[in-house]
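A single protein chain has been removed from this complex, and every other one stays in its place.
So, subunit A:
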Amino acid sequence: MTAVSPARPAPPPRRMNRKQRRLMLIAAAGAVLFVAAGLVLFAMRDTIVFFYGPTEIAEKGLQPGTRMRLGGLVEAGSVERGPGQRVSFAVTDGKNTVRVGYEGLLPDLFREGQGVVTEGVFEGAGRFRADSVLAKHDETYMPREVADALKKQGHWQPGVQKPGQ
């Protein structure tokens, strides 16, 4: 804004040499980064959720009330529709199964026998209350976590996941 002359003269500048200015800049940058690092650490503790397959849930002995992501295949023949938007289905990795309850609209590509990732709260005793079922962009796309969980249990068949090839 050099075009507009300020209405009054600027106050006399404090004399600072290059080193002092650099120190000040480093101090300011340090302060901002410190606060940001604090925010990141704080958020890491509170906001991230772990991903488990049904078998991991069984093995790790998770506490009921744990917020997590659950992934696996929707077990064939397991989808039950309740009144309104309520739906319940089983997520399996071939070895263990978790019963998922969900209320809301399911994504277009939710199908029996297909991979699914849900986020919600583990209720204990093999039950899971989902508050979101994740949408996928592609019918051949298998979430990587699900693929890994299936591989671990020896149920991974790469050919099946890509019917086009």
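Keep this in mind: contacts are C-beta pairs under 8 Å (C-beta built on N, C-alpha and C of every residue); 3 or more make two chains touch, one makes a residue touch a chain; residues count from 1.
Simple rule for what comes next: contacts and distances are computed from a predicted model.
Not every chain of the complex appears here, and the one that does not is recorded in UniProt as "Heme lyase CcmF/NrfE family subunit", selected from "Glucose/mannose transport system permease protein", "Succinate dehydrogenase cytochrome b556 subunit", "YciI family protein" or "Heme lyase CcmF/NrfE family subunit". Of the residues in subunit A, those that touch the hidden partner chain are 1-4, 6-8, 10-11, 13-14, 16, 18, 21, 24-25, 28-29, 32-33, 35-36, 39-40, 42-44, 46-52, 69, 81, 84-85, 104-106, 108-109, 119, 134-141, 143-145, 148, 162, 164-165.
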